[in-house]
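With one protein chain withheld, the remaining protein chains of the complex are depicted in position.
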Amino acid sequence: MINTRLKVAFSAMLAATALTALPAHAGKTLDAIKAKGQIVCGVNTGLAGFSQADAAGNWTGIDADTCKAIAAAVLGDATKIKWVPLNAQQRFAALQSGEIDILARNTTFSLTRDASLGLHQTAVTYYDGQGFMVTAKSKIKDAKQLKGQTVCVQSGTTTEKNLTDFSKANGLGIKPVVFEKVEAATGAYFAGRCIAYTTDASGLASVRNKEAKVPDDHVILPQLISKEPLGPMVRRGDDEWFAIVKWVIYGLLESEEYGITQANVDQMKTSQDPVVQRILGTTEDTGKLLGLDKEWMARALKSVGNYGEMFERNVGPKSPLKLPRGANNQWNKGGLMYAYPVR
Amino acid sequence: MAETIIFQSLPARPAPTKTEGLVPWAKANLFANWQSTVTTFVVGGLLLYFIPQFLNWAVLTATTVPNADACRAPGVGACWGVITEKYRLIIFGRYPLEEQWRPLVATLLLLALLVASCTRAFWNKWLLVLWAVVVAIFFALMYGNVLGLSKVTTDRWGGLPLTIMLSSMSMVMAFPLAIAVALGRRSKLPAIRTFCTIYVELIRGVPLISVLFMASFMFPLFMPQGVTIDVLIRVFAGLTLFAAAYMAEVIRGGLQAMPKGQAEAAASLGLSYWQTQGRIILPQALALVVPSIVNNFIGLFKDTSLVGIVSLYELTGSLGLALNGDADWRPFKLEGYVFITFIYFAFCFAMSRYSLWIEKQVNKSKLR
Partner (left out) sequence: MAEAKVAPRTPPSKRDWSWRSQAFRGLIYQILAVLLIGSAVWWLAHNTSENMRIRGIKSGFDFLAAPAGFDIGESLFPFDSNNPYWKAFLIGITNTLRVAIVGIILTTILGTLLGVGRFSRNGLVRGLCQTYVEFFRNVPVLLQLLMWYLLFTELLPDIADAKHFGGFFLSKGGLSFPDPVWATGHLWAVGGLAVGAVLTWAYRRWARRSFEATGRLRSMFWVPVAIVLAAGVVGWLIGGAPSEFNFPKKGEFAVEGGGSLTPEFMAVLLGLTLYTSSFVAEVVRSGISSVARGQGEAAQALGLSKGQEMQKVLLPQALRVIIPPVTSQFLNLTKNSSLAVAIGYPDVVSIANTALNQTGRAVECIALIMLVYLVTSLSTSIFMGWYNAKSAIQER
């Protein structure tokens, strides 16, 4: 029957697609990346400071920079990245299925996600917490004043659950208005549908400073209702790739600690500090253990700078987001950033 | 004594009331009786109240200056400046600005092909070849990477070209599948009939959005390790499967309308099953259902607006893309919606007129 013939044709088509598609064997992510010459990086569809594309398609932000650093370390070229913008619902499926190699999309690490999604959480690139934004006009000063009020929130995030926990713990009976897309949620908040908008504090700053007509009309309430360690995730089943992603991030962090910057990488190669020598691969070949070459960290630093520079450029006080360094400072400066030593 | 009959001419009858012209029309249609007169005054009054207000907003006090502050000035109605400022982003999505002639040319080609496909003179097998050629050119233009065109990955495609491409191509892909399923549902073989029935009822029983979710979230899990398929192709597959189920029912309706004598005559001529279907039944049945197929296409065209929910930026999605992140222009989203409403309406209305026209053509042959 034509039906069966069609099925044959269809299977043949599927097979053909399978042949032309890029092979990416689990456990051999690095080989596959080297073979195809690019890293496929899953990012946010647009969150200023974390991952956002300009009109020319150039991506900026902490998450985007993390991908660039990894591309520089692995492939020697920070531009060899295929960007895949994902919404909250798609992100895990995209990583699970192998559509992307790394998910750098302001994603919170948590037990459920670690244990049930088949993904590994690498290293934290931003310590965040969930907050609320209200209009200045409403004169709300404290999140507990939100009793019985409507709060706009995006679905498919830990935010929704935190909001419920907070509302419950304080007996507030907050009414969530849940939107599929972040643009719809912020749009409804700005239109006045909800008293407050809730998401990670960094996200609030991004929305307030980039999307509000007059940022001063909106107030971010001081209290944070949750812990949100954000960082990139990779698929389970490939420990080498997991290690590379983790150590590039630690390398960026430790470089800041030892004062290696984008500008002074080449001078620092002559440094006598053994830690710096190890990071830049002048004495020990740290890259070899990861399956990379000596220069891996030097290239990463040349492309995006150390973690401190990434922070300053994308979200720091001089950027449009104007976020304080706070918990994201180095451990020896009162922050939480404590990189495992590159040694 | 003979009675004299005197013939008297009767007075002339009054001339028949004039039935043509404005006044008689108004008399018959607006003031036929008191109910009608009251209705006319109420409805007419409402129209006279609202239409000038709308025109005032949309035309008289509207501004087309692409300046958000000019739009905020007091007394200004519709702010069409949002369109003059953002129309390229709305129509072409995130396609690189300097390369936008490519989707424009590609879409015009596709539209020309669609118009050709609606013209009877082109209904022959060369149309298939033409489709293959145009689709190839379309993708070459859009994707690039050939003939010195720069490569534009599918995640940057968007706007009206994407809407037209998704609807027309998934319709064309669905066509052979729909014919197969329609024949299968009328087949004498129980296994094949069951499969086709299950397929059609399953797809028609669920909303398109769940099919799109499946294509977007679940499809990657169905594929073997390491095989990834572009989200655009997955959505294509979803739309095609969806459209095919609906079209199969339409075609089945056409097949059912064929008198039994046709198949019997073919059988008595010794034609095989495929000859009977291919040369006798299908050509007649398909001609009968062309208007319904066009209506299906209108539905699919409107339904493509849903792919925005799985983050492909077709026309509706690209409007959000253009306005949501821009604090200056976000307040004028209504004008943006009106603009794309007009685009959708223009396409769908034209097609529905075509469907009516072709229905008349089909019926003409029946009247003979």
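The chains carry the letters A and B, assigned in the order they are written, with residues numbered from 1 in each.
Going forward, a contact is a pair of C-beta atoms (placed from the backbone, for glycine too) under 8 Å apart; a residue touches a chain by one contact, two chains touch by 3 or more.
Computed from a predicted structure; not experimentally measured.
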item	value
Listed residues A:N58, A:T79 or A:T164, member touching the removed chain	A:T164
Residue in contact with the excluded chain [from B:Y87, B:F175 or B:F213]	B:F213
Residues of chain A (touch criterion as defined above) contacting the omitted chain	1, 3-4, 7-8, 11, 26, 88-89, 92-93, 96-97, 112-113, 116-119, 137-138, 140, 145, 148-150, 152, 155-157, 160-161, 163-165, 167-168, 174-181, 184-185, 188, 191-193, 195, 235-237
Where the unshown chain meets chain B, residue by residue	25-26, 29-30, 32-33, 36, 39-40, 43-44, 47, 188-192, 195, 201-202, 204-210, 213-214, 217-218, 221-225, 298, 302-303, 305-306, 308-309, 316, 331, 333-334, 337, 340-341, 344-345, 348-349, 352
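In the analysis below, only the chains that are shown with their structure count from here on.
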item	value
Distance from chain B to chain A - Cα centre to Cα centre, in angstrom	40
Residue numbers on chain A that touch chain B, as the complex places them	1-3, 6, 17-18, 21-26, 32, 45-46, 53, 55-57, 82-87, 89-90, 93-94, 96-99, 180-181, 183-184, 186-187, 190, 210-213
Complex contacts: residues of chain B adjacent to chain A	94, 96-97, 153, 155-156, 176-177, 179-181, 183-184, 187, 189, 192, 195-196, 216-218, 220-221, 223-229, 233, 309-311, 320, 324-328, 330-331, 333
